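What follows is a set of notes on a single structure, which appears directly below.
All protein chains but one are shown at their positions in the complex.
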């Protein structure tokens, strides 16, 4: 059992403080209905240096471990922050050996213009619906239906299948044969596009370490999304506690009714359990093997998907009709949660992977 | 949509009245801890003529439709009745074309000495654990780990696999090569045995209509068990309403606490929904094709398995420590429910069958 | 399309169904636009079409302008509309809540003046019952009406009033006496929405819908002739009608859910091809079980409606089970969208993302509107189970 250290808590508080000051309220609400992308905010966060947290010092970053991004994502979730934070913090940090062939990775850190991850592996379940991408003779072909921030990206990091497994390749979005179509989004904090590549030349990673690298990106994406979901659940919980303490029915605050109290107490317990799971998973992730990291990440993401949805549903319920309108924060929390729930797998999908991994061990 | 007729309600009330008078209380409690079988009770119920309800009039029965057994099983569940009612009512009624080759079917109706159904098909899930039975050249071989009332039976109705599908055969339990070992039971209302057949000559049904007959037996077993579970859930609910109306904590009946009230109200709604589902399923079952009957039965059993367990768990919870002892009826309800839940499939198993049947339809 | 003669009152359900099906097969069923103003206009026109063909007010008496058939005939038509993929008439509040109240409690003038246009869709009605500070505790409403000669002067605020900004009339509950028990001081006014002093503000739901509104009343003058029933009799009128309407609403929603699930099954079957998909299989199994529970439960509802038992606490059991079922069904289907739920235009397993995400979100409101699940549980515990009031 790893010691319960609170990785990156300091970074988390800094992000929390900044967003409380500069983002909460009208700005947040405006951006949540603006399509999930705001160039101004992206540039502003880059300016603050947040994207360099886990980038090695030799590349001008702070060299913190990836796990220190966890509390940052929890804070982002708690403030319902809009934009490509996963793309701007995780990808540059994980892909730093490839900065020379893909300078846009460095630029993302500096400018906030994202690198989009074109990954058909956002689910293992009915992958045919999501699309496929293949690499032959250094040329990429295929399409992915849902790519976060591809319409805004200066670079595509493409996960493609080869005969030797999956690899990450880089593609300049202006290359001929690349087609990026922005599509509507049901996630108030994310912009999406469809990306199709038609025999496009790829720059990129050697297939040798490809599988390892792809697994690492996906595992960390799962861990950070779990943290973000934990933050969203916290936010929904906070708003609910405030609301039921004030809102009166039958002459008393609804939070004094036992049935309401018990629903709220379950939300509290569940949100606390998720927060602690995220903290523990981050602590254990740092030294974990690729296989162990995968199980840790599946576990955290599976639980986050389930708990955040449940907490948000209770939050909406306890807000009554108001919770169902866009005028309450909890509705945005719920929409955000529903979008993130299945991104890189929901509970049902990931539990099967966990079970299979555990039952195969001897 | 079939009309909401209350099939066999009269029979159900008669059984209900009799058991209230002659069975409830000490006798019920004593039998629930006596291994699930009581020769006296079996003979007594036979004497009352209940087993002949759905037996054709030409065989001395009342010739009522099988669906009229539904309310009878609901009443049996409501009184936690012990013994081989499924064996003594359903099998003689369904297998009446074979009464001549298996006179014990008629005897079961008269005496209450049961015909045991040796069926490896009590689950489709990991059937290897349950056992298997095959028929070659009219000879049976195999074993089934859990057979209700085989230790008490005067006849075994064996479901066996042939190359042409499944058939029902009859075996006299005293035939050489038949081995019946009584085993412990976790079901307070049922006795179990392990049955092994070693190259035993079978009397029995022609393979031609075998599959149809086996499907019919299993479907009706599922429907009647669903009804019985509905009755058990009703009983657990009744006891709980009484208990929480009387039991005081903090100076008032616990049923006046909103959190308790809301749990109880959910139990009420769920038990009501299950009762209505059973009634509707019985009404629809009478004229249904074999395929439709199967889906009806899977559906009723799947829901009954889930609802009865949930209602009993809430009943135990609202009884506090007392619900966890054998001194409360709700603990017997729960144990009975847990035993019946997976008999011929629990919700998880049956939902998959339902889904597959629906998705295969064109 | 020609107006059909109203059928004989003894028309059998089967004959009625056949006639409805034939009419719908030939009808020009409108596409429902997303834009709210065009949607309203289209649906209002559709109500007019239905009315002219004799399909509105099916269970209303002929005297009141209806078809004089039974509730079962009405339900058959609701089902046929849903199965034909046709929208329900938009004036449901008028047809199922306000109209029956006017018919039962109204003056001759009110009935003759208001009901024909309510049926035809010329007048669309909205319902001004809920208030921001009186959610589940409806009777604590504060919108006040003060008698002033032949008029009432109305001031206050309503919420969750659907289509208020486009409606012609509003059924409004107001407080006319503050000195008595809260239920005893409420009156029921029929308010012309063009009266000076009324402003409306649509509220956006998380589904994207904008038909619910806040309505502000600022010294609005309402003629005394527009009082329904007597002064301070509004609560009894409102609860009677709300109760009666519940069974119909449950049955309508059942049909909608059934039709939607059938449609999802069609998409899943078409997309599945020959490959196995255990997740979809299990989801369909769970959804089917839930739907059968609702089917079974609503047979009792129908029986009560036919027997005209009036509102009973069993309605709360219906509501709780209906809520359960629709939340299970649409959660199961929507979960099959996987990550493509985030992209409304995508299809997963043949299911169009935005369609099923919408149904799922909408189902979440079921445990809130029309009396929250918490309220229903209290009613069941106290009125059906006899548990002591807390």
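All chains are identified by letter, namely A, B and C, in their written order; residue positions are counted from 1 within each chain.
We adopt the following convention: a residue touches a chain if its C-beta (ideal position, glycine included) is under 8 Å from a C-beta of that chain, and two chains touch if they have at least 3 such contacts.
Computed from a prediction, not measured in an experiment: that's the story for all the values here.
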Legend entry - Neighbouring displayed chains - absent chain, whole complex: A, B
Inset, instruction - Return the single residue from A:22, A:161 or A:241 that touches the missing chain. - result: A:241
Inset, instruction - Identify the residue among B:19, B:146, B:180 or B:278 that touches the chain left out of the display. - result: B:146
Legend entry - Residue, one of A:162, A:182, A:256 or A:286, that touches the chain absent here: A:256
Legend entry - Missing-partner contacts on subunit B, residue numbers: 122-123, 125-126, 129-130, 145-146, 183-187, 190, 192, 248-251, 257-260, 313, 316-317, 320-321, 323-327, 331, 334-335, 338-339, 341-344, 346, 348-349
Legend entry - On subunit A, residues whose C-beta touches the chain left out of the figure: 1, 4, 241, 244-245, 252-253, 255-258, 261-262, 264-266, 268-269, 272-274, 276-277, 279-281, 295, 299-300, 302-303, 347-348, 350-356, 358-359, 361-362
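As a convention for this text, only the chains that are shown with their structure count from here on.
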Legend entry - Mean-CA-position distance for subunit B and subunit A (Å): 49
Legend entry - Distance between the centres, which are taken as Cα means, of subunit C and subunit A, whole angstrom: 39
Legend entry - Shared interface positions of subunit A, touching two or more other chains: 257-259
Legend entry - Multi-chain contact residues (two or more partners), subunit C: 374, 377-378, 390
